[in-house]
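Dumping the structure here so I can ask a few things about it.
Only one protein chain is missing from this complex, and each of the others stays in its spot.
Per-chain residue numbering starts at 1, and chain names A and B are given in the order in which the chains are listed.
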Amino acid sequence: MSKFRLRGKGRVDASQPVVFTFDGKPYTGVKGDTVASALLSHGVHLMGRSFKYHRPRGAIAAGSEEPNALIGTRRGPGRFEPNTRATVQEIWNGLDASSQNKFPSLKFDVGAVNDAAYMLFSAGFYYKTFMWPRSFWDKVYEPFIRAAAGLGVSPTEEDPDTYASRNLHCDLLIVGAGPTGIAAAREAAGKGLSVVLVDENPEMGGTLLSEPQAHINGKAAWDWLADELAALKEAGVKLMTRTTAIGYYHQNLIGMVEKLTDHLAELPADTPRERMWRVRAKQVLLAQGALEKPLVFHGNDRPGVMLAGSAQTYLNRYGVKVGDSPMVITSHDSAWYAAFDLHDAGARVQAIVDTRASVRENLQAEARNRGIPVKLNHTVTATGGRLRVNNVRINPMDGSRVGHGQWIKCDCLLMSGGWTPSLHLFSHTKGKLTWDDDMTTFLPDQTPEDCVIAGASRGLWGLEAALEDGSAKAREVLAALGTEAEISEYTVANDRPGTGVTMRELPTDRSAGKAKAFVDYQNDVTAKDLRLAVREGMRSIEHVKRYTTNGMATDQGKMSNINGLNIAADALGKRQPEVGLTTFRPPYTPTTFGAFAGYHRGDHFEVTRKTQIDSWAEARGAVFEPVGQWRRARYFPQAGEDMDAAVTRECAATRKSVGIFDASTLGKIEVVGPDAAEFVNRMYTNPFLKLAPGKCRYGLLLGDDGFIRDDGVIARVGEDRFHVTTTTGGAARVLTMMEDYLQTEWPDLNVWLTSTTEQYSTIALNGPNAAKLLQPFVKDFALTEENFPHMSCVDVEVAGYPARLWRVSFTGEIGFEINVAAPHGRDLWEKLWEAGQPYDITPYGTETMHVLRAEKGYIIVGQDTDGTVTPHDAGMSWAVGKKKADFVGMRGLARPDLTDPNRKQLVGLISEDKSKLEEGAQIVFDPKQPIPMTMRGHVTSSYDQGTTGQPIALALVEGGHAKMGETVYIPMEDRTIAAKITGTVFLDPENTRLKI
Amino acid sequence: MTRFNALNLVKNALTGHKNWTEQWPDSQPKAEYDVIIVGAGGHGLGAAYYLAKEHGITNIAVIDKGWLGGGNTGRNTTIIRSNYLYDESARLFDHSVDLWQGLSQELNYNVMYSNRGCLMLAHTVHDVQSFKRHVHANRLNGVDNRWLSAEECKEYCPPINISKDARYPVMGGALQERAGTARHDAVAWGYARGAAERGVDIIQNCAVQAIRRGPDGAVIGVDTDKGFIKAKKIGVSASGHNSMVMATADVRLPLESMPLQALVSEPVKPIFPCVVMSNAVHAYCSQSDKGELVIGSGTDQYISYSQRGGLPLIEHTIAAISEVFPIFNRMRMLRKWAGITDNTPDRSPIIGKTPVPNLYVNCGWGTGGFKATPGSAHVFAHTIAKDEPHPINAPFSLDRFRTGRLIDEAAAAAVAH
């Protein structure tokens, strides 16, 4: 039994010891302990160092609001996380915990030198200095500041754990399983509704866990709790512990994160570490309770200074006495009970110091009965002790005057500044808050969501009030859900409702400039910093917060916001609501990245689309590239080949005999209906009305702004039917655009659009021997020039499969594209491969496709165009129907800037020294000009592995079409390359190679 | 106003910081101003500062419906860079980067411009082509930006995963070393202090209800919560709210206001040395002086002024961060927030005159306004003072949407093939 553990107290299981290490030293706690409760049971209060001054700090709270006791937690390789709250982390055998932000050790930290220079490091200090000399900021000051900042260290290994996510729909979600939430759940249970009750703690009960003295409806609190939870479970209420509602999103979507393994010694197989729940609830009842406020006084951060309610929790829930000789400083009744409980557990309470001049007589009587000295109308002005508080200076108050101080010895100081309703999730709903002057707190008002808030989170104190309100509010919610409920009555004996007053900084006899009275513990923001910010012109709480960093620590202002607001309001001489409340932002508590990423990691980050032929390419050692969501074979290297060598070989083989290419990723849209031709004609620049069935035509698609969006070959496969192809990446965009025009601009057209991209495998055969290779597979159809000329299509059987066979070419060679039902693609490919062996058939990838098309001057949308290129710029005026009354983009093309003759236009480029130009390289007319140069265009495509015997390039050049034969310059880092402007067709301008 | 220097700092430290004075007064409106700027963000305050400092116009009010710097100035991921493709953009943003370099000294206010470099990762062949085009264009424009191999990227920023097995493997990156981050609030405060020192009135919590025009069509002032205020000239830089303000002067803008979300992690010791942007994967990350990882998300798809933002976008953003930087998977998100960005069709800003005489607008910054703050403020001041654009902002005119002379950085970067 550790020194401060009390036998028979608390809800932990003292029969089950758990051994963990803190900074390498082993400690024994018991099952049910957090790291903080276990360390406290050994009298260890010092758990961390603060952010700026590296001051020694202990836990001041017992829950997720803890700002000080942050530790690193480790479970073997890859499983480390910084900034874990020791007050939340449950211990397990083997847990490796370590303190943070200290060097060389927690007890002796050289960073604490900052604390000595405290006078200098006031609020806004950074903005006023480190400016001279200018060069020092990057080299000296900033690296120094950065090294001193930060809390723990980042993980450095990949995370071996998995994370899950799930959707949940329910009638009622209740957030917070304290008395309010449980009472609410009880009303809703058993009424045929799906009800979810959720709590961030390992155990439900909230405040009840710290108040075993109470009796509810005649039952001891903990018995009542056990019975109620069993009944709820029985009634089908979904009870979720270790689950934090992190954010309240639109229309009652609540994000919740469930922790599944961080408390276990052995990781179960196939269990995710955390699970994100996306809960869509018809109604939400918020019962998050209230948070205790620290008091603000000089030395309020010394280890051993702690919230009174938390000390009570450590005692009653964990069976840990936080000290033998505690002192209490409070402005609220609730701390008195902490003193009583500690006294009753054997501690010698040194004094209850209350800032109020009068306190309820029964409290005073209880103190007297226990022999606890009471000091009313007193303040605390200092604490002493190095790494742990060992005495406290208290002074009597007389109006605004603070009298002489006296030091009283103690080993811990419990404070309470009253309670603040927890309005975080309510605030995420953009719910309005109202200021209550009597309670000096914000209370919830209206919210646009289907949400009610109950209990302490709307300012009701005491168990009875909480239970009754949970019940009453649940009835409101049930009414909204169309269900009625009986009224439940609650009688609570030994209830501890209390009142108090709100203090700003405690009055002191110390000069204000010398008080280190902390408001935001973790960020080391003092009351003095807040007042300085106001003095310097910060008039809104947002400014004060940002100037001082108050409320920006990892507790998200849970401990500091309201104290900060009270002090800032006082300094400004305004009421709090005029100074404003800083917004609460999701998540409620810091939330693991992995829980958000969920399943979307590694291969599952985004779907990888593969064609039917992909596996063949993979087996052949293809190198792939991502194109949109697809992966496409980029080239097929043979042993010892790099990309250039492979592409050179693939290009030559295709031009010499025959190449085979997987074109399945090209987008395909089936346009069907009596008005199909009219529709295609309106969408594309080219004329389509007169295209005969059995014929193909190149199509260019513009936006209504006149710029090229996409292109592809379009086959008229029937009178009322077109097979439209798009670029690989453009498929979804094009279909969306078509649907938009069809549905909303031309609903009179009788046309249906269907995406058929994944319905077909498309195999392209290109090369002089393509027809010879393919002919034997084609049933009853002659692949001759006369019977099946270039830009024709036909429905035939190929290798026994029904196929849409096209005679098209993106290489300048005799070309076919065979579209068969997707599942047959691989088989057809292999048959062609087999039969192609005598022809040296060569599979080629996208890179070779790019080279071969560039040699013919065929553009690739997105490479040779960039969203600012018109058909005329691209040298494709021929593709724009001159007699059309309208097509998408026609009016856009007529805008003044788009008709400028000096626009950048697509041309060919041959470098004078026959070197390969770099894609993206910029073009100038005058190479001798100084920087910044006037750039006249850029290289869009460039290749030297081709078959024309020289490196070729395509480029967009200002006024390029009128500059044939002229020389332009490409200034590179090391030299300037001269190049001659040519046409865009580098091979076979007469298209003789297309002929069978 | 107290000048910040080492001597003053020590002196004040020794006297308990009791003698620091207001950095700017909380002004009440006068009856009339030479110039009223609507919107007290970095752009508006900066414009007032440069009008006073460089153009001798000091009878100025900067009016805001809330607190100064409370809009996007204080809600962004503070990335500063100028490696834009088009000459027009490169000049505008590089002008800004030039001003950023000396801004702390200029304002006597440490805006903590952190010269950390910005690395843009390429994950596809198309990215490589596009970024190399940027690199070449930047070089000839005198804007630093260089190409790094995947291995060099890893060396520059060790948390990057360059495994070939990644869903979108890193194929290299473009590095601008002059890029970086700054302390966003300090920029607003620094300009506010500098402007106030020169006589500019900063009027907070005063909503402009309408711009009033005279019989000749020119502006004569603004109606506000605090009454009518006369003005000879009006400059509007109200970020997400520009459409509403300008509509009161019958000027329609090509803008849509979208929620943009961002988030930070819990603070950790230095681990992330620069800014990394991955457009293909949608991951944008840097580490603040405080140690938080600052992560940019995307815009939600719909117009909204609710500043709420959805959960799916955050899930996607974090997944992208874990994809590019897998070591951060166990880090925790501390908070996320949303701003309202006004987006133009070509994703470039509008800075210049309007069809209404003496009414000027600075808007349409989308997700990238912070980086341009000093440069944009500087040329906006010039435009207002001279009634004609500075050569740098001349191309960013409102009429480009009529003529078609767009500066389409988005299209140039993101058309897949």
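What we mean here is this: contacts are C-beta pairs under 8 Å (C-beta built on N, C-alpha and C of every residue); 3 or more make two chains touch, one makes a residue touch a chain.
Keep this in mind: contacts and distances are computed from a predicted model.
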item	value
Listed names "ATP synthase subunit a", "ABC transporter substrate-binding protein", "Sarcosine oxidase subunit delta" or "Flavodoxin domain-containing protein", with the criterion being the UniProt name of the chain not displayed	"Sarcosine oxidase subunit delta"
Chains in view that touch the one left out, judged over the entire complex	A, B
Residue touching the undisplayed chain, where the options are A:D13, A:D344, A:E484 or A:E739	A:E739
Identified contact with the non-displayed chain, of B:V187, B:L255, B:A320 or B:I407	B:L255
Touch criterion as defined above, residue of A:K3, A:R386 or A:R891 at the omitted chain	A:R891
Residue ranges of subunit B at the interface with the undisplayed chain	241, 243-244, 247, 252-257, 301-306, 308, 310-312, 342, 345, 401-403
Residues of subunit A in contact with the chain not shown	249-251, 253, 278, 280, 430, 448, 704-705, 736, 739-741, 743-745, 747, 885-886, 890-892, 894-896
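Just so we're on the same page, only the chains that are shown with their structure count from here on.
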item	value
Between subunit B and subunit A, distance of the C-alpha-averaged centres to the nearest whole Å	22
Subunit B partner contacts - residues on subunit A that touch it in the complex	51, 79-83, 119-120, 122, 125-132, 134, 137-138, 142-143, 145-147, 149-159, 161, 165, 247, 249-250, 253, 255, 276, 278, 428, 430, 511-514, 528, 532, 535-537, 539-540, 542-543, 546-547, 549, 554, 556, 583, 585-587, 590-594, 596-598, 600-603, 605-606, 608, 625-628, 634, 705-707, 727-730, 860-863, 865-868, 892, 895-898, 918-922, 924, 931-933, 935, 938, 971, 973
Touching residues (chain side subunit B, partner subunit A) in the complex	4-6, 8-10, 13-18, 20-26, 67, 69-70, 74, 87, 91, 102, 104-105, 108-115, 123-126, 129-137, 139-142, 167-168, 183, 185-186, 189-190, 204, 265-272, 281, 287, 289-291, 306, 308, 310-311, 314-323, 326-337, 400, 402-406, 408, 410-412, 415-417
